[in-house]
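Only a single protein chain was left out; the remaining protein chains are all shown in position.
Letters A and B mark the chains as written, and numbering starts fresh at 1 in each.
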Amino acid sequence: MTHTPLLDIRDISVSYAGARSPFSRKAPSVNAVRSASLQLERGETLGIVGESGSGKSTLVRAILGLTSYSGVIEFDGIDLSAIGKRERRALAPRIQMVFQDPYGSLSPRMTIGECIAEPMRLHRRLTQQERESRVAELLTSVGLQPAVGKAMPRDLSGGQRQRVAIARAIALDPQVIVFDEATSSLDVSTQAQVLAVIEDLGQRSDLGSLFVTHDLHLARRFCDTVVVMRAGEIVERGPSETVLSEPSHPYTQELLASAPVPDPVVQRRRSGELRAALHAKAVSRTQATSES
Amino acid sequence: MTIPSVLRIDVGSSGMLSAHPPAGRRRVDLGIVIPLLVIAAAAVISFVGPIFWGFKPNEVDADSILDGMSWTHPLGTDELGRDVLARLMAAAKVSMGAVVISVTVSLVVGLVPGLAAGYFGGRLDRAVTRVVDIVVTMPAFVVAITVVALLGPGLTNAMVAAGIVLAPRVIRVARSCVLSLREDTFVEAAKVLGGTDWWIVRRHILPNVLGPLLVVLSTLAAYSMFLEAGLSFLGLGVQPPQASLGAMVKLGVPHLSADPRLVYAPGVVIACLVLACNHLGDRLSHRRHGRR
Partner (left out) sequence: MQSTPLPVIVEPVSSLALCVRDLTVGFRIDKSYVERVHGVSFDLERGKTLALVGESGSGKTLTSMAIMGLLGSRTAVIGGVAEVDGIDVTKARGRALRQIRGTRIAMVYQDPASSLNPLLTIGTQLCEALACHTKMPKSEIRRRGLELLRQIRLPNPDSLFKAYPHQLSGGMKQRVVIAMAIALNPTVLIADEPTTALDVTVQQRILWLIKELQEQLDMAVLFVTHDLAVVAEVADEVAVMKSGEIIEHATVLDLFEHPSAQYSRELLRAATDVYRRDAHLDQEEAPRP
C-alpha cells in the first residue's frame, strides 16, 4: 500500500479580482495563490514563510475550507473538494487552526469554557460534566488555571487568549493544526510564552503542524521543513536548516538578509553588507541597460 | 466570581490612552433608571390602580358631566360623566399592551429576514433590501391605514399594522449587524470548528445582534405608541367604549376650548411614555458605543 501523506496539496490556485493602480508594484490579484503544491507528513512541522501578499494565509485558508480553490487538497487520502458539506464539517475536528488575531477569534459573549467546549458540543455526545472536566484539562495543558473557564474573553490578555485558542483547537485531538501567524500580534515576552506552549504541543507524536509566519528565525527554530512563498508561488522549499541558513533562491536570500537580528554588532554588519549588495546590484543593472 | 490577579501574568495592555474607567466600577446611569421607572410606574398604576380606585372607566354618571378637578374626581369627568382618572388608567393599560403587540409583530416579521439577508447575502439579500427600501419610502400612516383597511378596524389589527410598518427598521438593524459580524474572526473560527450555518447564527451572531436590537426596540416602542395614538385618533384602532390614550385625545378634542383637561391628561401621559422610551433607547445606544 502506498504511503499517503497527512496533507497532500497539489496545484492549488486561489484568485480574487484585484484592481491595479498605476503606482502599485503588486500583482493585480492580491493574495492569490498560483499552482502551489506541498505535502505534510505525520509528526512534521512545516513552515510557510513569506511577506504580506505572498499568499501564505490564503493557502491555509483554502486548506481549512474558508475559501474556494482549484486543484486538489487531500487530507489523509480524502479529497476535500469531492466531499459534501456535511462530511467536510465532520472532518473539522481533525484539521484545526489558531488565528492571528487574539482579540477577535474568541466569541465576545461566550465564556472561555464555552469557547473551548464548542467543538465538543458540535461533534461529540458528552455530558455537561464530561465537557467541563475536559475543558479544565485543556486549560491546564496550555498553562492556564481551570478557573479561567468562567471568565470572559475581554478579561484576558492577548497571550492568554491565544492559549485559549490553542486549547480550543486541540480539544478534539486533531491530526493537523495550522498556526496562522499565531504569535505575530503578541508582545515579545508573551510571544515566548505562547511559543513554549506550541512547542510543547509539538512533542505529541503524529501531530502535523503548518506554521505560517513572516519571521524567518521563528521558522528555522520551530519547523522541520519550510516553504518560501512569494506573490502566490512557492519559490523554495526544503529542510528549514538548509533553506534558512544557505538559501539558493535570491528572494529567500534577500529575505534572510533583511530579517533583523537583535544584536547590534551583528545586525549593523549584516545591514551594511545587505546595503552594499543591493547597491552593487543596482549599479550592475544600470551598467547593463546602458551597455545594451 | 472574581478572577484572581495571579492569572494576569502576562504583560498586558492597559489601554492607557482610552477613556474607560477600570472594569468593575459601574456608576448607576440615571439616564436609564429614570425612564425605566417612569415606564414601570405607568405600568404598575395602570394595572394595580383600578383595583383600588372606586370609579369604573365606563361608569356613566349623568349628574357629573364635564366636572372639573375635585377631590372625588382628581382629573374631573368627561362628557359622559365618566371619571377621567379611571379612564386614563384603563387607557394606559390598553396602549401599553398595544405597544407590546406592535413591537412583537415587528420582531417576528423583521428578525428572520434581516438575519437571513445579512448572513446569506446574494439574491436573498437583494430581494429583502428592495422590499424594505420600498416600504420605508411610504409614509408610516399610509401603510398602517392600508393594512387596517385589509384586516378591518380594531386595536389588534391596528397594532399588527404598526408592527409591519416598523419591521423594516428591525430588518435593517439586524442585517447590518450580521454583515459586520460575518467578517469577524470568531465567526470564521466557528466555521473552522465545523459549525453549521444554523449553529453559527444562533450561537455567535444572534447574541451579538440582540444588543443593538434592544436599543432599536426602545425607539420602536416610542414610535408604536405614537402610531397607536394616531390610528385610534382616526378611529381605526381601539373601538369605543374601550379607550386608549389616543382615543381619549380624540374624544377630548371637541371640548378643547371648554375643557382642555380632557386632551391634556392623556396627552401628557403619551408624551411622558414616548419620551421615556426614546430616552432609554438613546442612553442604551450611547452605552453600547461608549463601551466599544
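Simple rule for what comes next: a residue touches a chain if its C-beta (ideal position, glycine included) is under 8 Å from a C-beta of that chain, and two chains touch if they have at least 3 such contacts.
Everything numeric in this text was worked out from a predicted model, so none of it was measured.
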Practice task
Tell me which residue among A:Glu51, A:Asp76 or A:Asp155 touches the hidden chain in the full complex.
Solution key: A:Glu51
Handout entry: In subunit A, positions touching the absent partner
Key = 21-26, 51-52, 187-192, 195, 214-218, 220-221, 241, 245, 254-255, 258-268, 271, 274-275
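Operating definition for what follows: only the chains that are shown with their structure count from here on.
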Handout entry: Separation of mean Cα positions, subunit B and subunit A [Å, integer]
Key = 48
Problem - Contacting residues of subunit B [partner subunit A, same complex] - result: 1, 3-4, 6-8, 10-13, 23, 184-186, 188-196, 199, 203-204, 207-208
Practice task
In the complex, go through subunit A and note every residue touching subunit B.
Solution key: 64-66, 89-93, 96-97, 99, 101, 104-110, 118-119, 122-123, 144-145, 147-148, 150-151, 155-160, 165, 168, 187, 189-190, 193
